[in-house]
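Now for subunit A:
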Amino acid sequence: MIYQGKQKIWADYQKEIPDNHWFYVRSCIRQNFFPASEKYFLAICRDQLGRDIYESEHHTTCAGIAYHCDTIPQETAMTVVARQFALMTEAGYENLVTSCITSFGNYTEILETWRQFPELEEKVREHLWKACRREFKKPKYVAHASDLMYKLRGEIAERAHFQLVHRATGEPLRIVEHIGCHYSKMFPHKGVGGAEYPCVLSGMAESWGGRVIDYPERRHCCGFGFRQYFVKANRGYSLSNTHKKFESMEPYRPDAIITNCPGCPYFLDRWQYVISEMEGKTYGQNGYGIPVLTYEELAGLVLGVDPWNLGLQVHQVAVEPLLDKIGIPYDPARKYLGMDEKKIMTPGLPTSLKCF
Partner candidate 1 sequence: MRERFADAFNPFVIPFLIGMLFVLGYCLVAMVRVVAQLPKADRKRFLLSLITPKYIWMNIRDIFLNCLIHVKLWKRNKVLGYMHSSIAFGWFMLIVLGHLEVMLFLPERIHFFYYPIFFNFFVAETETTLEGALLMFLMDFFLLMVLSGIVLAIIKRFASRIVGMRRTTRLSLLDRVGLYALWSIFPLRLLAESFTAHISGGSFLTIPMNWIFRQFLGNDLNALPTWWAYSVALCVFMCVLPFTRYMHIPAEMLLIPMRNAGIRIRHPRKGFALLEVYSCPSCGVCIDACPMSVRKVNCQYTTVYLNRQLRRGNERRIEEISDKCLLCGKCTAVCQVGVQGPELRVAQRQRRKYALTPSYAGIDVQPMAASVAGAGGVLYFAGCMTRLTPSIRRATTSLLDKAGVRWTLMDEEEGLCCGRPLIMAGRPEQARELIDKNLEIIRASGCDTLLLSCPICYRVFKEEYPLEGVRVVHHSVFFQELIAAGRLRPARNEKEKFVWHDPCELGRGCGIYEQPRAALAAAGELVEAGRNRAESICCGGSLGSLTLGFEQRRAMTQNALDNLTVSDPSSIVTGCPLCLSTFGRYADRPVRDIAEILDSHC
Partner candidate 2 sequence: MVNRNPVIAVIGAGIAGLEAARQLADLGYSPVLIEKEPAVGGHVAQWNRLFPDMTPAAEVIDALKKQTAKIRTLLGTEIASINRLKDGFSLVLTDGTSLLCQAVLFATGFQLFNAAKKEEYGYGIYDRVITNRDLEAWFNTRKDMRIKQPEAVGFVHCVGSRDLKAGNTQCSKVCCITAIKQAIEIKEEFPDAEVYCFYMDLRLFGKKYEDFYIKAQRDYGIHFIRGRVSEVGEAIDGRVVVKAEDTLNGKPVKVTLDLLVLMAGIVCNPDAQHYARQVGVSVDDDGFLKSRDNIAAITESSRPGVFFAGACTGAKTIPETLAEARSAALNIHHYFNKRK
C-alpha cells in the first residue's frame, strides 16, 4: 500500500464545503436505529463548534427509499425534494446538508438531472406550485453530514477527550470505514476522495488517532440494497454480501467499523448476530462482534459524551470492548436505563455472539 498514492487521489477529489449556515434534513430510518446520532451531530456542530444549522419540523422523507424500491416514479421524488428546497429557501438558507446517504444521492441525482434536462425542473416547479403553492431556489451546496464533520474533524480533534488509540498498547485502533453506496459511487466528484478511495470517514478516523485498514472487499455494498432486503426472497443475497465483507476484513482484526449511511451500520451490526446464530461464527476478538458505529457516535465518544447517551446500548454488537480499549468510562448498570432513569427492558442474550 502506497499511502502517497491515495493522498494524490484525495487531492483530486476535494469538494467545496461551506463552513457555516446549513439547512439540515434528517434521515427516515436513522431516527429509529440510531436516534442519538442526529441529535449529537446537531449538538456537536451547534454547541461545541458554534455552527449555525437550521432544521425544519415540516420536512418529510426525500422519497429516496420509495424511489429505490421502484414504488414511485422519479418525478414524484423530484417534487418531494423540491418541497424540501422550498422549505430551505423559505428559511433563507442555501446550503443543504443531509443526514442520510440515500437522500444525499437522491438530491445530487435530481440536481444533476435538472442540470441536463432543465425542462424537467420547470415541470417540477409547476407540480410543486400546483401541489402546495411553494417556490424554491436550488441549493448552492449539497453536502452530506459526514462531509461537514470531515471538514470539522480538526476542530473536533482539538477538543478531543479521547484518542482512537489502544490505551494498553498505545497502538492506533484498526478502523474499517464503510461508505454508503449512494455517497459517491454515482457521482465520484460529489464525494470527498471520490468513489474508489473515499476519505470522508478515513479522514476523521485518522485525525482522531485511529488507523484505517484497507481490505479487498472495502468497496463492497453492505447488502441492504433496498430490494435485496425488503423482498424476503432476496434476503439471503443481502446477508451473503455482508458475510463476504466480514470474511474479507476478518484477518485484519478490526477494532471498529464506522459508517456514514443509515442502512450500513444497521446491517453490519445486526447481520453479525444473524451470522453468529446461523453458523456460530463471530468476527470480533474473543467471541465478541466488531462494534459498528456511526461517525457521529464516534465523534461523540471522542468528545467524551457518555456512551449510553449516544445510544450505543441499542447496538446488537457489544461496544464495551471498544470502550475499554480506548479507556472510555461507562457504568454498566446504567446501560439499560431510560431517559427517566427507569429501567427499560434488557434484551435476551444471543447464543454464540458475546454480549452484555
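How were these picked? Simply put, all candidates are chains of the complex that A comes from, given by their letters.
Keep in mind that, in the parts below, contacts are C-beta pairs under 8 Å (C-beta built on N, C-alpha and C of every residue); 3 or more make two chains touch, one makes a residue touch a chain; residues count from 1.
Remember, it's a predicted structure, so these values are computed and weren't measured experimentally.
*Asks:* Okay, in this complex, which of 1 or 2 is up against subunit A?
*Replies:* Every other option belongs but stays apart; subunit A touches 2.
*Asks:* Quick check: in the complex, which residue numbers of subunit A touch candidate 2?
*Replies:* Against candidate 2, subunit A makes touches at 1-2, 5-6, 8-9, 194-197, 214-219, 251-252.
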